[in-house]
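Taken from a larger complex, these chains appear in their original positions, while the remainder are omitted.
Here the chain labels run A, B and C in written order, and each chain numbers its own residues starting at 1.
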Amino acid sequence: MLKIAVLGVGRIGKMHAENIAAHPRASLAGVFDVHGPSAKEVSQKLGVKQYESAEAVFASGDVDAVLIATSTPTHADLLEQAIAAGKPVLCEKPIDLSLERVNACAARIAGTSIPIMLGFVRRFDTGHRAVRNAIASGAIGDLHQVIITSRDPGMAPASYIEVSGGIFRDMTIHDFDMARFILGEDVTEVSATGSRLVDPELMAKCADYDTVTVVLKTASGKQCIINNSRRAVYGYDQRVEALGSGGMAISENRPLNGMRLYSEQFTDQAAPLMNFFIERYADAFAAEISAFVDAVEKGAPPEVGFEDGRQALILAEAAMLSISEGRSVNTNEIG
Amino acid sequence: MLKIAVLGVGRIGKMHAENIAAHPRASLAGVFDVHGPSAKEVSQKLGVKQYESAEAVFASGDVDAVLIATSTPTHADLLEQAIAAGKPVLCEKPIDLSLERVNACAARIAGTSIPIMLGFVRRFDTGHRAVRNAIASGAIGDLHQVIITSRDPGMAPASYIEVSGGIFRDMTIHDFDMARFILGEDVTEVSATGSRLVDPELMAKCADYDTVTVVLKTASGKQCIINNSRRAVYGYDQRVEALGSGGMAISENRPLNGMRLYSEQFTDQAAPLMNFFIERYADAFAAEISAFVDAVEKGAPPEVGFEDGRQALILAEAAMLSISEGRSVNTNEIG
Amino acid sequence: MLKIAVLGVGRIGKMHAENIAAHPRASLAGVFDVHGPSAKEVSQKLGVKQYESAEAVFASGDVDAVLIATSTPTHADLLEQAIAAGKPVLCEKPIDLSLERVNACAARIAGTSIPIMLGFVRRFDTGHRAVRNAIASGAIGDLHQVIITSRDPGMAPASYIEVSGGIFRDMTIHDFDMARFILGEDVTEVSATGSRLVDPELMAKCADYDTVTVVLKTASGKQCIINNSRRAVYGYDQRVEALGSGGMAISENRPLNGMRLYSEQFTDQAAPLMNFFIERYADAFAAEISAFVDAVEKGAPPEVGFEDGRQALILAEAAMLSISEGRSVNTNEIG
């Protein structure tokens, strides 16, 4: 049993703690949160220790590994401390909003063989993964074009938007990683378009966008189109489509239930989509823990690592530059 | 070019006349209808001769073959006359509502080599036919169970219901033929259940049913479930499902168009189903003409012949007997 | 927290034990199994007490309620003992294969106000339940016709088939309960058809069937068609369709993942269906525990009770009689 402690038990951290507790080859070693009452509630419900500080976690002999689900600005520091303490890490994305900080972190942890895994949970979705497997197995031939549709069911609160680092860093970041996962090849060119249609005032205030399209291209010419909206009223829209020389694979959306309704006005009506990521990716979050446990047990590099987090951030910066200059940006220009 | 005359140009006959006129290997030789103005309108629109009587059609040297789309009680007489005149016939179903009359007709035309085709148009639907082909090709292994769902979008007028011969002869008759087409084996047992739910008063008055289930069984044990309703508000529901030892094939419904709608309340909503048979089976009606032209050109027995019409009627009688006696009926007990 | 002990920790009992342990308002009070090692394994993994006997469970002050997941022949006895001990019960179906035994059990527990819930898990499936809600809310008007398609992915072992009590009691029993759940009205007539197509030899040896169709009818004329096969190679086929005067609702199947594949030969191909009931009804099994906890907490009769188990068995007996006599059977003739 791998004893994993969870740092940060907000909505996501709490869910991770429960998944660890339920995992057949892992156990929950304890929790910590700067907001004591949150940590207390989770520790009591799951019957585990509440640590008084992150340092105490890193120092504990009862902790084999840590999961970092604290607020974004603390990720890089905690990650560095965990590595210094010799604890394998599963860190929620992003590593940091600043590429400079990420690069500094990379320098500090360079050469470590301690497993570091990034929480790009969508890689563990059975549908998205089946698309990738279809490519890997040759079922759709050579890959030509990818379309990632990723739309939130509704705007995050203004307080979050204001500090999120912008749509490319708070939302598209997942799709940048998905693009890399599906393309299986480095992206060389980035071309982005942004609009303010859902909440023009807030977006203008934050110099941000709520409706964006990003076109990525690899050296061999493979294309990936990412389209995002901060609000799709029909639910959390999460689709991945891959066109190849021999066919196409699409990971479709998931409605709340399997019922279809027919009436005088319509047929085949389904329920709204699962809403939101904790529901939609519930199975993927559990599979992510398994992948982390596997990596630590084998001492192998996790399937999605630190460099994947850094590369996604580079694509986000390239997209921002592309919009501001109205041109295609080469990823070599960044980072 | 096969010169085909159409007898009876009501809604169905008119559609047949247009299909014949548009057919690459057939031409419309003329039309006749006891209601002169109907025949006149069609003859003028399509630029063909209006015959003064059915006899004139049969006597004409300009007519190679006839399509009978007159009222049901005239079918058997006209069919006999056509055969006597040596004209191949495509006759709308049913041959007659009375099995006795059909048997008499069979006796009179016994031994003829003149092609006689019955208008069981659903056999020519690309979806239903693909199900049959999936069985024939072995794609689903040995056939075990068939489900035919067949529901009208709304009640026919009371005036029609009162003389239709009952639901098994006016509506299920198509499904009995489809069952035979899909089963590919004689039906030996019939068990039927009827309810009066759509229009209880009219149904009671006519000693008829508006909601029925019929279970058919062949000698080898293959089962076919037919379910009918005289009113499905979402449109003309026409599905055929076949379960085999190696898989399943389903012919699905067709909505009016390919648009899917998503909103805050629902996802993936399609349009109502095509409504009614002339729209739903438009392609099949055209393919039926082709099959008739093929059969006449080759002098071969048509794919669906007189005996198919008689067998469907036997199943209808068996279903009626099953309901009245509350038991499974062997088809040997009929006809 | 409701402390629930689990009797019988085979495949289903173990799954129930895990669901109880993970439930926010329940805790696992311990387990018992006549096969000691099985109980030991589960007790160790979940960190709970292993009881030495069912009697010890019933006598324990640490047990608030019991879940019976032992072999079928022990259900009725254990249920009676639980009630005698004042423990609320969630009992896996069926209560017993013999209607006589069930009736005796009913007599012994008559008048008890202790909650007894039957494990007809499909009632808790979100799709099937949405169909029922669509009926209850009036979304499809008055109910006319129900079609329940329920096919196992493959034959159970011969050793199971030989003692299962026949397809109506081992498999259709779930569909009989689903029919009652969806119809919302007592069934008065039962008409069944059986074939031996999947494994004719074994079926003949057991005087059983592997492919059956049962048509149920209520006093008001509502119809329900159940079709079963002991082997659908494409997976566990579980569909419920309800036609009403105002529309239709269908609970569709669930494939293993959301990927669709396109190639030169086909389009829109989905994965095989979830296989088998523990996967397909995973959410429903968890919801079932919640419903039981709710009922016990409120002291209210569970949504699905002892009498539901008895009624399903009556329909199974009626179906057997219908096949053997080739006629429609009135449920008054049974029990």
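One rule holds in what follows: contacts are C-beta pairs under 8 Å (C-beta built on N, C-alpha and C of every residue); 3 or more make two chains touch, one makes a residue touch a chain.
In this text, all values refer to a predicted model and were calculated from it rather than measured experimentally.
Trainee: So 3 chains are in place, but how many copies does the full assembly in this file really have?
Mentor: Whole-complex copy count for this file comes out at 4.
Here is the rule we use: only the chains that are shown with their structure count from here on.
Trainee: So, comparing each chain's Cα centre against the centre of all protein Cα atoms, which one is closest?
Mentor: Minimum centroid-to-centroid distance belongs to C.
Trainee: Check the residue numbers that chain B and chain C use where they touch, and answer same if over half are used by both copies, otherwise different.
Mentor: Counting shared over all numbers used gives more than one half: same.
Trainee: To the nearest 5 degrees, please report the angle of the rotation taking chain A's Cα atoms onto chain C.
Mentor: 180
Trainee: Per the centroid of Cα atoms for each chain, what is the distance between chain A and chain B, given in Å?
Mentor: Distance between chain centres, rounded to whole Å: 57 Å.
Trainee: Please work out the Cα centroid separation of chain B and chain C, and write it as a whole number of Å.
Mentor: Once rounded, the distance between the two centres reads 41 Å.
Trainee: Please output the residue numbers of chain C that touch at least 2 other chains, ranges allowed.
Mentor: Correct list: 246-248.
Trainee: Given the complex with chain A, which residues does chain B contribute to the contact?
Mentor: Result: residues 232-235, 253, 255, 261-273 of chain B touch chain A.
Trainee: For chain B, which residues are in contact with chain C within the complex?
Mentor: Those residues of chain B that touch chain C are 141-142, 144-145, 147, 149, 151, 189, 191, 193, 195-198, 211, 213, 215, 217, 221-223, 225, 227, 229, 231-234, 237, 243, 245-248, 326-328.
Trainee: Looking at the complex, which residues from chain C come into contact with chain A?
Mentor: 22, 24, 45, 126-127, 129-131, 134, 139-140, 246-254, 256-264, 271
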